[in-house]
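One protein chain is absent from this view; the other protein chains keep their places.
Just so it is clear, A and B label the chains in written order, and each chain counts residues from 1 on its own.
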Amino acid sequence: MEKTLSDTYKDILINEVLNNPDKKFNDNTNNLLSALRRDTIDRPVIFVGKGSCGVIAGANGTYDAVKEYISARSINAELLEVGCGGFCAAEPVVEVQLPGRSRIAFQQVMADQVDHFLDQIFNNILDREKAVAQYRNQYHEPWEGIPFLDELPFFAHQKRIVLDQCGLINPERIEDYIAREGYQAFIKTIRNYTAEYLCSLVEESQLRGRGGGGFPAGKKWRSALKTASDKKYVICNADESDPGAFMDRSIMEGNPHRLIEGIAIAAYAIDASKAYIYTKAEYSLALYRLENAIQQAKEFGLLGEDIFESGFNLNIEIRKSAGAFVCGEETALISTIEGRRGMPSPKPPYPSEKGLFGKPTIVNNVETLANVPAIIHNGPQWFNRIGTETSKGTKLFSLTGKVKHTGLIEVEMGTSLQDIIDKIGGGIRNDKEVKAIHLGGPTGSTIPPQHFDTPVCFEALKKVNTLMGSGGMVILDEDSCMVDMAKFFMDFIRKESCGKCIPCREGTLRIHEILENITRRPEHESGHQTLERFKGVMQLEGLAEVIRDTSLCGLGKTAPSPVLSTMKWFRHEYEEHIFDRKCKAGVCKQLRSFYIDVDKCTGCMICAKKCPVNAIIGSEKKPHFIIDEKCIGCGICLDVCKFNAVYVK
Amino acid sequence: MDFEIEVNNRKITAHQGETILSALHRNGIQVPTLCHMENFTPTGACRMCMVEVEGKSDLIPACSHPVEEWMKLKTHSPRVVKARKTIVELLLANHPDDCLFCVRNNNCELQTLAAELNVRERRFPGKKEKHKIDPSSTSIFRDPEKCILCGRCVRVCEETIGVSTVDFIGRGHSTIIGPTFNKSLNLSNCINCGQCIRACPTGALHEKSHFPELQEALHNPDIQVVVQYSPSIPVTLAEEFGMKAGKDINGILNGILRKIGFDKIFDTAFAADLYTVELAAELQQRIDSDEQLPLFTSDCPGWVKYVEQFRQNLLPNISHCKSPQQMMGTLIKQHYAKEAGISPDKIYSVSLMPCTAKKFEAQREEMTHKGISEVDAVLTTRELAAFIKLNGIDVSDIETEFSDKPYGEKSSAGKIYGVSGGVTESVMRTLYYKNMGRELTPKKVKKARGSKGQREGSLKMKNLELHYAIINGMGHAKELLDEIEKGESKYHFIEVMACPGGCVNGGGQPIDSRKEDIKARGKELYKIDDQSSINRAHRNPHLDSLYENLLEAPRSEISSRLLHTTYKKRDVLP
Partner (left out) sequence: MDNPLDRILKQYPNTRRDNLLPLLQDIHDSLGYLSEESIIKVSQHLSLPSSKVYGVATFFDQFHFEPQAHFVIRICSGTSCHLSGSAEIMDEFKKTLNIRPGQTTRDGVFRLEEVPCLGACGLSPIVEVNGESHTGFSVQQIADLVEACKENVA
């Protein structure tokens, strides 16, 4: 096992590092910090990326195999877990740092390959197929012929402020964080700043909420600070429920102390002595690391009573969400923490005036809070020089879909969508044509290629009728059907609507029903039913507008966005589905038409026998024929044909 | 502070801190609502009250948004009306199409809104949620398919009554409102007060009805149908026929009932006098022996069931007296039957009550004698009105008549049983007389009156200062009951009414009763008391002869046998 934290070690960090305003360290301290940063090491260090994505890809097995390897051979090496660096497609990632040499990252190191892999590297032999990149470090000798991490296109076009230490440091050790100037911003704050001044710093930085709405964080804090109350609360909203989004999880797994520091500063800004982190129960690793980090912060006196003799008290409690998308909405989240059904309530009153248990409460997203230590550390001007006129800093996205390189990315505000796809994402897989970007998860909007020059910026995105969203970014290619996408998201929202307000509860149900009707093959439909179906389609837009105009909470107000945006940009696809009864992308199964290639068909009759509606005719040993009018599009003929004679158009 | 806001291009005055809706209503501008309830915090669920505010991109809910000085509103712009109409259409898309068969036909908020918003076509055809009806309760019938999830019943049950039998179950479009585990209502902890029915905008909740049996009995020549009515009925019924709230039509009611074919008409207020005398004697006895104090009233069946379920160690403190309805029922089947020479099983005993819990009370095991129930059918005020119409009675053309002897005469102290505090007042008048040998003057017991949720007062008699308290609406009971359970109470006597305001605001009263209506009914009862010459229970001459001929004395052996009852513990879900 690793060296446990000795008390002297801890004392140095507390007394010499944290409690040292002018930051002039003696040699002893400098050596310790350097060792903790792994600038100087006396034995090999092996880092295994154990974020959730790594674990799902098999990192636990890899980790165990490495451990086994070291102990079986009594090798003096250090084995560390790190969070996700963001390059999900490469998992499980193993990084190795030999004394004096650069730290180097290897991709897809599976458990059964570990022995061979380590044999090689300990003998200074590089597996060049697995080696992805190396870290730049002035003290270390680089490996030849291996690119630096910041030279990889995936990383070169990113700007990492929030994620700068994710994947680099051991998230389970507070000393690694402190060695990289962690908690300095917090200590500086409680020593030197008034709450009032802190709020003005954050206002000056122009930091905006990263949960989607982009509300100025400093303004929110000030409102809570101004409201007089005996108790106030900070809630960190980490209930990341957009399918396909994992920004918050990666921060919590990769650098939990960063988040805790951000929360602590926010709590000081509004004079709160209690904070909650509300996150998904499924995020077991994030939960474990947060608990661990809170415990360590308490041991270091960074949480608890009279923190660093400032008189400021703070306790952080973790609450697990029990699974409801709507609880990402702040008033619903507050209800849930209070032990009620997670149904939103009307605003005003805003939580910053009347929130948790009726007290002033600020609810901030993980990414927002994780930005705060850097802002305090480097000053607000540093922050507002990054980004665009109205949107400062960076934005995290989980880049998924049909690009070559998927993963977690952080880009400077102002980066164009096109650059994200081409430069960071490496373009579309299999040389397909890109069709759209979907931003913001189930309640987000779709952007067509003609607007890919739009920069990542709250205002610019609004001009193309899109909200920034919390960071889900899905790239769609020509094989995606936009009607199906809209239907998929409406199905999600329909299930996740809390049911409180009528337009969202009943409206999303009807929109989904209408979309089902569009993508359904009209079997045995009477003229009247056809009319009813068309009538539904005609209502779609008007209905979506009413839901947007009248719903109670943000979820409801944005619920129709997928439909409204796809109808705006891809109207022709809707028309194709409705009038031609065709889905060009071939996604809407019931609208597929099946044909038999007369040259390939041997007349074996299997398809005719299996067809549930007797839509296939033809005699033995003669090519068969499918009657389109009878066909229900089930696709059984396609599955059973041994001669590949059935094809779809 | 007041300021002006602009609504539909005209200025109106608004108070700082009030909601848009309250400012609009005060200025006579109507905006529709479904989930809104006066004096409750707004939930903002139905989105019917949306208004357009200049400078805001979304529509704003008037019920929850405070007025602000700069506001310029449009309450009926095309955008707003379209939104409201769409919302109603969405509700209708998931609502059974059986208005003509619905108990709330012509009295349904959803139906009214659909008409007002000119909904004329079915724009959203689609699947409707399927749910089972729940006919299990003796009092309340539940039809979740008609529920629009406004949550009004949930809030009344929780905040007004303090029972919380029902809550939302599930999420999204499959949400329903029901008791724990979505079990049937008869297995739940429902106390049958019926306030949820009054809160429901549609026909999702209504009372269980016994029309066919009643009609059968009325037209059966072998059966004598005897009816009694509660003090609140004559001061409420007028409203159901478009007359002014609080109008006393006691004489007309007698005429109507005779016309329908009821053979004998008795006044429950007579039994209330009997109840007062018996209860006063019981209270005296407990004070003398200093046992099982405080004494709680037992005339409200919702309250009695509540104690049987949730406060079982207070059961000995509940008065043993049957409620006036059941006392009257006993007299009818035991005494009147004998006097009139009719076999009890040839009498059909009907009671007209402002209450749904009385339906439950009437079928309690303890309220039957040798398999014969004391009260066979209970009709609410609403059902009575419907029954009058069913029988083709023209209310405007009825002569006033008297009720029947021997139980038709009452003191006005029995009459005020219809208001919260009335029982206390009547008991105090009688107890004072029994103790002091002279009447309490003035007869008005001021501290027993009023609309506060909890009231208290005391009465000095010789060397005893009697402390009483009144719980007006069971939502206000918790603290006091906790105190009593801990043994920290100074009270001798406590009156509890489940419904705030008492029976005049009972769960069987007209659905659309407004606050002013309820107040008017209570006021009328007090006016009757002011004008009456017989205004103390012990002064009721017919009561005297009843004791002489049958009951001997209050709490005598025979009176205990006939008029007193027992309670049992009920194990229900917490």
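For the reader, a short list of remarks on this structure follows.
Going forward, contacts are C-beta pairs under 8 Å (C-beta built on N, C-alpha and C of every residue); 3 or more make two chains touch, one makes a residue touch a chain.
Computed from a predicted model, the values in this text were never measured in an experiment.
Here one chain is not drawn; of B:Val31, B:Val166 or B:Ile249, the residue touching it is B:Val166. Looking at A:Arg249, A:Lys359 or A:Lys423, the residue that reaches the missing chain in the full complex is A:Arg249. When the omitted chain is restored, the residue from A:Lys320, A:His377 or A:Lys462 that touches it is A:Lys320.
Of the residues in chain A, those that touch the hidden partner chain are 52-53, 56-57, 88-89, 91, 241-246, 249, 281-283, 319-325, 336-343, 357, 398, 400-402, 406-407, 438, 441, 472, 474, 476, 480, 488, 492, 498.
The chain not displayed touches chain B at residues 158, 163-171, 179-181, 189, 573-574.
Criterion: only the chains that are shown with their structure count from here on.
Taking each chain's centre as the average of its CA atoms, chain A and chain B sit 55 Å apart.
The part of chain B that touches chain A in the complex is made up of residues 34, 42-47, 50, 58-59, 61, 64-66, 79, 82-83, 86-87, 90-91, 93-94, 123-127, 148-149, 151, 168, 170-175. Those residues of chain A whose C-beta lies close enough to touch chain B in the complex are 324, 341, 343, 345-346, 348, 494-503, 505-510, 513, 532, 535-536, 539, 542-543, 546, 548-552, 557.
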